[in-house]
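Let's look at chain A:
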Amino acid sequence: MDKGQLAEFIKLLDSEVDIREEKQFTELNVPGPNLYALGKKLKENQEISFDFLFCLTGVDYGQDLGVVYHIRSTKHQQTVVLKVRTSDRKNPQFDSVADIWRTAEFHEREVFDLLGIRFINHPDLRRFFLPPSYGFPLRKDFVDDLNIVTK
Partner candidate 1 sequence: MPFDIYDFTSFTKWIDTGLQNSMSPFWTIVVEMLIIGVLILTFYALIGLFLVYAERKVCAFMQNRLGPNRVGPFGIFQTIADLVKLLLVELIPIKNADKFLFNLAPFIVIIASFMAIAAIPFAKGLHAIDLNIGLFYVIAVSAMGVIGVLLAGWSSNNKYSLIGAMRSGAQIVSYELSVGLSLITVVILAGSMQLSEIVLAQADGWFIFKGHIPAFIAFIVFLVASTAETNRGPFDLAEAESELTAGYHTEYSGIKFAFFFLAEYMNMFIVASIAATVFLGGWMPFHVGHWDGFNHIMDFIPPFIWYILKTFFVIFLMMWFKWTFPRLRIDQLLTLEWKYLLPINLVNILIMSFIVLMGWHY
Partner candidate 2 sequence: MEETMKEITGEDQKYVINMGPQHPSTHGVLRLVVSLKGEIVRNVEPHIGYVHRGMEKMCESITYPQIIHLTDRMDYLSAHINNEAVCLNVEKALEIDIPDRVRVIRTIMSELTRIQSHQLWWASFGMDLGGLTCFFYGLRDREKIMDIFEETCGGRLIVSYNCPGGLMYDIHPNFQKRTKDFIKYFRKILPEYDQLLTGNVIFKERTRGIGRLSLEDAISYGVTGPSGRASGFSCDVRKHDPYSAYDRVNFREVLFNDGDTYHRYLARIEEMKESMNIIDQLIDNIPEGPFAVKMKPVIKLPEGEYYQRVETARGELGVFIISDGNKNPYRVKFRSPSFVNLSVLNLISKDFKIADLVAIAGSLDFVIPDIDR
């Protein structure tokens, strides 16, 4: 499928998706609660079969916190980017996609460790790199006078 057909196909799968064509990839912005369902359909639908999640990034947008999923289809050689956002900074939560793409298990742990975003239904959500009582360093409002030197 080319990009236009792909966009239409995905719109059929989930009507609340906001599809944008960026310079490199097609971006799908979904509201948080729809993430798991759309992810499952993206993987299991044989006409698109996005089965290779190659990058899971947590981002602090300043006001919102979000997660960016880069997914690729090994059969059809296409890539899309899935994005979710939440403005809840105190207790950000998304559904875990670890049972759709098993690689998300480690990546989501890393996002939890560095940004504090919790993933519901994750098999083993613990801190990974940092000690248990450390804050969430990748947040823009994180201050650690002892260990971090800012200009």
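Note that in this section a contact is a pair of C-beta atoms (placed from the backbone, for glycine too) under 8 Å apart; a residue touches a chain by one contact, two chains touch by 3 or more; residues count from 1.
For anyone wondering why these and not others, all candidates are chains of the complex that A comes from, given by their letters.
All values derive from a computational prediction rather than experimental measurement.
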Neighbour chain for chain A in the complex, from 1 or 2, resolves to option 2
Candidate 2 contact footprint on chain A (complex, rising order)
22-25, 51-55, 57, 59-60, 68, 70, 74, 77, 81, 101-103, 105-106, 110, 114, 128-130, 137-138, 148, 150-151
